[in-house]
Structures are given as structure tokens and as C-alpha cells.
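Only one protein chain is missing from this complex, and each of the others stays in its spot.
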Amino acid sequence: MDACSLYDAVIVARSRSPQYAGTAKAETARAQGTNPLCGDRVRLSLCEERDGIRDLRHETRGCAICIASTDLMAETVMGRTKADALELARRFTDMLNSQSSAADLDDEAGLPGALQAFLPLKTHRSRLRCATLPWTALGEALKHD
Amino acid sequence: MDACSLYDAVIVARSRSPQYAGTAKAETARAQGTNPLCGDRVRLSLCEERDGIRDLRHETRGCAICIASTDLMAETVMGRTKADALELARRFTDMLNSQSSAADLDDEAGLPGALQAFLPLKTHRSRLRCATLPWTALGEALKHD
Amino acid sequence: MSISETDSLSHADLSHLRGQFPILSQTVHGKPLIFLDSAASAQKPDVVIDGMAEMMRSQYANIHRGLHWMSERSTEAYEAARSRVAEFLGAGSREEIIFTHNSTEAINLVAYSYGSLIRPGQAVLISEMEHHANLVPWQMLRDRAGIDLRVAPISDDGDLDLDAYSALLSDGKVALVAITHMSNVLGTVTPAARLVEMAHSAGAKILLDGSQAVVHRRVNVRELDADFYTFTGHKLYGPTGIGVLYGRRELLEAMPPFMGGGDMISSVTFEKSTWAPVPAKFEAGTPAIVEAVGLGIAIDWMESVGFDMIEAHEAALTKHALRVLPDVPGLSIVGKPKDRGGVVSFTMDDVHPHDIATLLDRNGIAVRAGHHCAEPLMRRLGLTATARASFAVYTTEHEIDVLAATLRRIRQFFV
Partner (left out) sequence: MSISETDSLSHADLSHLRGQFPILSQTVHGKPLIFLDSAASAQKPDVVIDGMAEMMRSQYANIHRGLHWMSERSTEAYEAARSRVAEFLGAGSREEIIFTHNSTEAINLVAYSYGSLIRPGQAVLISEMEHHANLVPWQMLRDRAGIDLRVAPISDDGDLDLDAYSALLSDGKVALVAITHMSNVLGTVTPAARLVEMAHSAGAKILLDGSQAVVHRRVNVRELDADFYTFTGHKLYGPTGIGVLYGRRELLEAMPPFMGGGDMISSVTFEKSTWAPVPAKFEAGTPAIVEAVGLGIAIDWMESVGFDMIEAHEAALTKHALRVLPDVPGLSIVGKPKDRGGVVSFTMDDVHPHDIATLLDRNGIAVRAGHHCAEPLMRRLGLTATARASFAVYTTEHEIDVLAATLRRIRQFFV
């Protein structure tokens, strides 16, 4: 079976057993993202401190791409400053939405390695929102305070 | 110029100078037919007696086909019984609406010669109503009494 | 085409038939295309594609008011398509056929026009398994006109609950029933003739949404005694941009127009307009001329294959699918209706239907996944989404086998 690079090992693994499921200890903010087109729903629970995101947990109902994206997002942004996290959200979304091919982008994107697992989505545009949903929710959560 | 057999001499002549324009002496019935699609309007004025149609005159605003058809109808039905005239109206309309080609019909139609001038209309179906309008109005007029 | 007179498509016939669909020889991600999404929109045989192109190449102009040759030819072709549809549905007359944009517009036309004759206190009755196209227009009417919207429940198997249907009709307040003739999710073919009879005995009119049904079964609106019937060209091997509303003549005549514009009027002054006779009254503006002609060709093509053949072939496919798919570990078929057309929805353990669809796609197999424009039905079934394979006259048993085999491997991959 051709599973294509999209369902790479890390995505499948994270979707089967997310490592950041649950709610944050000392939660300071919550956010929710839903995709009414498919019923996917991401609930984020954050603990933000002055110097950045201390903890980020999630309860996600959705497809493998969505769950893995949320889980890898949690892993990636934890410990970052708010500005940093928002910049990452922007870069991740831009990378997926840009028209240039995955090959062109690999180097430029400058994204943490784990997030590059989502590059093959560029040829499955109907699934883009599955990966960007948690990032949009994160943006909302961080903007709210 | 190809005027085609449709605008044959009798049609053009009758449209230029209708011979039965006006109103019937001793009018017993009136009728009007209009084609909202093109604004054509036929006003009929009849004198009907027990033995048939004694006089039939018209005021027609319309194209050459419509004026000539009305005028030739007046000429043809005058002196006929009501049943006869209605039968003629049916045959004339059927002839034009039928799908068979003009050539097939020439003999069968059994229509007075003058009316056969309209046979080429069969290949200009958008103009059929121009020729049948007066006959429809006549049918109405005769049914009303 | 000419197909041998057996009751099902032979292998040779089927490959001849498939040869008429140019898209079926395409590849997707390097794999031969297996198109199991025909319930969303069917592929088009080359006679339809070529016929539309040919019209635009050689006999095209705007219709109805043109007095010249090209316009007369276009008008004839358009009106011949209307006659063809009338015959196809067994309508009483060609004037009962209104061309619309799609099924959705056909239903909205009835909701706006016939809907304006329904009085507060009266009700419209739909079912739990309606496509949004046969639900949202009635909600909008409810909110506009202060009428009631009633919903007939279905059983867990996916059949309409006839007792409940009858009970909902019993107070005589239902002015109109609007119900699907075949569910696009469950494949359920509803007992339309019964539904009509029951509606009529309760003094209600009935609209049947035939968007799915008409593709798979011979439908006769007069035998069904339906008041309104709708379908959409693109699911019937025809073009996009064309749909059909059948309406009983006396109802259409009593209804006000839906949209205003050219061709639907008899005369116009600034003060007042009068309406053209049906069907023109409901066809404002330049219609989808070429698309109507394409739809006529699609119907001719279906008749040349033969509905007996189509029904038999699709019944065989569905039976085959219902045999091989449940053998895939973790796979559950959604619904078990008494009478089912060639549509099979399923889930597979907790593999999300979107992942199923994407992974099938990587292997050349097109299925749909999601709520299939039937969110309330999903909620009733306790699901957020399903995957759906749907069959057409060009589908083969082999394709269903490949689907099953690929699903097995997808599951292994996730477990």
C-alpha cells in the first residue's frame, strides 16, 4: 500500500498515542478550534507564564493529521515565548499554504524537524486545515491575553 | 436576395394591402388575439348568421405573415358554416405544427390553395404563431356563441 | 452502444461501457483511478461531452425569442431535452418539467414559491435522513413564514419509521411532505408510493428528492403520484449546472413565480407584470441551454444501456460490497435498510474517515468522507463522519475487491 510520506511514522505514532493529551497543570488559558466541515475539534489547555508557555495540553477529536499536529505543536511550543510561538504558527501555516512545492521549501522553512512531517500535505490541500486547526486555536488563545 | 417561398407574392401583396381590413357590417361578434412575445394583435369583427359566416373583417397590427394570414383566413372562411370554419382552423394549425416536412404534406393537407402559401413556415417554427394567431382568435370567437 | 440482452452486464459489455468514459482510464498518484464517488457526482460518457461541444461548435445561439436559424435550432434542442426528461420521468406533459440549476435550486423554488402559499400553523414534514438541500430550505421557510417543521424519525437500520410518519401526518396540518427517495448516506430507498399515498390521505402534497434515486431506478412520477420530484444532472451522467423540477401542472399553475426576469413574463409594464404559462414562468433568464441538451443526451445514453441492466448491475455490486466489506477487520457498515441502492457508508475501528479517504486516494481509490451534507443524520447515528463508497453503472466488482484489500492494509497500518 502506498501510504505516501504524509502518514510518516511520527504522525501515525502521535495520532495513536498522543504524548500531550490532557489538561495543563496550573491552567491559565483555554481555547477551542473546530472545523465544522468535518467535525474535528481541538481543545487546548495552556499554562502561560511571563517568560513563555510553560505547559500545553490538548483534547483532540479528529483525524490522524489533526491529532498528530496538535501533539507535535504542544511539544514544539512548550518553553517558547509567546512571540516565538506566534511566529512559528505563522511560518507553519504559511509553509502549508504557499504555492511552492514541498521540495523548494524543505530548507527555507526553517521549521523544527518534527513539523516538516506535514510538508507532504501540500499535495493534499483538502487536508490542510486538519494540520493548521490547532495552530489557529493557539493563536486565538495567545491573542486573548 | 433569397426571400424564400415563405414571402410569396400573395403573402407580400396581402400584407401590403389587406382586402378584408375594417369591421363587419352587421357585426354579431368580436374577438381579439395577441402574441405578447412580439406585440402582434389581431382584432376580428364577424357577422355570423344561421347558415354560417356572412362577413369577417379585421384590424391587424403585426408582421407580414400575420396580416396576410388574417386576410387570407377572412377570404377563406367567409360563406362557410361554423363547423366548417372550425375544422379548417384545426387542419391549418395541425398542418403547421406537424413534424412532417412541407413536401410530404402538400397534397394531403387538402387546404384551400391560398393557405398553402404558409407551408414554408414549417422550417421557420419561431414564426408559426404569426400565422396561427388569427385562427386561434377565430376559434375563440366562434366558440363564444 | 449496444449491450447484449441478458439481465446483467457481461464482462465484455462492461469494459465496452467503461471505454465510453474517458476519465476512467486516468491514473491518480500513479495508480489506475477507481472512482467510487459517483453519488457525489457521476462521470460523463463521451457522447455527453462530445454532444455539448458539438452544439457549441455548430448550432448555438440564445433561445426562445430568436427568429433566426441558429436560435431555432438551439430552441428545438433545448425543448427536445425537456420532452426527453418528461418522458424519462413519466410526466403527464412536457410543461410539467422545469429546468433549474441543480436539485438544490429545484427544492428552493418549491420552498419559496409553493412555500408562500403555506399558512402559519401549517407544517412541512421532512425526515431524519435528508440531505441539507432538502432540509435547510424548509428551515428557512419556517423562520420566514412561521410554519412548523416536523421531522419523521428513522429506525436504527436506517428505514423511515412509517408509524411515526403516519402519526406526524394525522392532525391534518401538514401542507407539504418533503422526503428523499433515496438517502445519499445510507442508500435507503424509501417506499415512495406508500409515502405519497399516506401524505395524500392526510391532505398533504408531497415532494420527493430524487437526486439519488433517479440514477439507479426507473422512476415514474405519475405511477408514484408525486406532486413534485427533483433531480440533478451531474449525478445522472450529465453536465453540471442543470437540474430538474417536475411539478404537477395544476400546482405549478397556481404557484407564484420564484425569480423574475426575461422569458418568465407574458407582459411587463412598470406598474405590473403578468406571468408566462408554465414552464416558462419558472425559468427566468437565459437557461443552461447546452447543459439541458447534455442532460437529454445523458438520459438517451442511460436508456440505451437500459434501466433493467443498470438496476441489475448495481444490485449485484451492492450485494458484493455488502459481502466483502464486512470481512475487513474492524469495518462496520452504517445502516441496514430493507431496500438499498448502490451507496455504502462505513467506519473502520477508530481510524478517522478522513484518513481512510486520503490513504485510499494515495492508492487511486476515490471515496467520500465526512458528514455527506447530512449533519443531523450523522448526529442521529451517533457519528461525526463516515467513509462512503458509491457505485455507478461503470463500477466493477474488481474495484470493490481492491477497495476491500486496500482497507485491510490501511487498518494494519494504523493498528
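Just so it is clear, A, B and C label the chains in written order, and each chain counts residues from 1 on its own.
The definition used in the following text is that contacts are C-beta pairs under 8 Å (C-beta built on N, C-alpha and C of every residue); 3 or more make two chains touch, one makes a residue touch a chain.
Computed from a predicted model, the values in this text were never measured in an experiment.
A.B. asks: Can you pull out the displayed chains that the omitted chain is in contact with?
C.D. replies: A, B, C
A.B. asks: For the chain left out of this view, which of C:14, C:52, C:245 or C:278 touches it?
C.D. replies: C:52
A.B. asks: Of the residues listed, C:85, C:98, C:123 or C:151, which one is in contact with the missing chain?
C.D. replies: Residue touching the chain left out of view: C:151.
A.B. asks: Mind listing the chain B residues that contact the chain we can't see here?
C.D. replies: Output for chain B: 1-4, 6-7, 12, 16, 37-39, 61-65, 124, 127, 130.
A.B. asks: Taking the full complex into account, what residues of chain A touch the chain not shown?
C.D. replies: Contact residues on chain A toward the absent chain are 36-37, 124-127.
A.B. asks: Spell out the interface residues on chain C facing the chain that's missing from view.
C.D. replies: On the chain C side, contact with the omitted chain comes from 22-23, 26, 28-29, 33, 35, 37, 40-41, 43-44, 46, 48-50, 52-53, 56-62, 65-71, 101-105, 107-108, 111-112, 131-133, 135-140, 149, 151, 232, 234, 239-242, 257, 259-265, 267-270, 272-273, 284-291, 354, 357-358, 360-361, 365-370, 372-373, 375-376, 379.
The working rule: only the chains that are shown with their structure count from here on.
A.B. asks: Let me spell it out: compute each chain's centre from its C-alpha atoms, then which one is farthest from chain C's centre?
C.D. replies: Looking at centroid distances, B is the chain farthest away.
A.B. asks: With centres defined as the mean C-alpha position, give me the chain A-chain B separation in Å.
C.D. replies: Each chain's C-alpha centroid was found; their separation is 80 Å.
A.B. asks: Report the inter-chain centroid distance for chain B and chain C in whole angstrom, where each centroid is the mean of the CA atoms.
C.D. replies: Taking the mean C-alpha position of each chain, the two centres sit 47 Å apart.
A.B. asks: Cα centroid separation between chain A and chain C, in whole Å?
C.D. replies: 39
A.B. asks: Give me the residues of chain C that touch two or more other chains.
C.D. replies: In chain C, no residue touches two or more other chains.
A.B. asks: If I count partner chains per residue in chain B, which residues reach a count of at least 2?
C.D. replies: none
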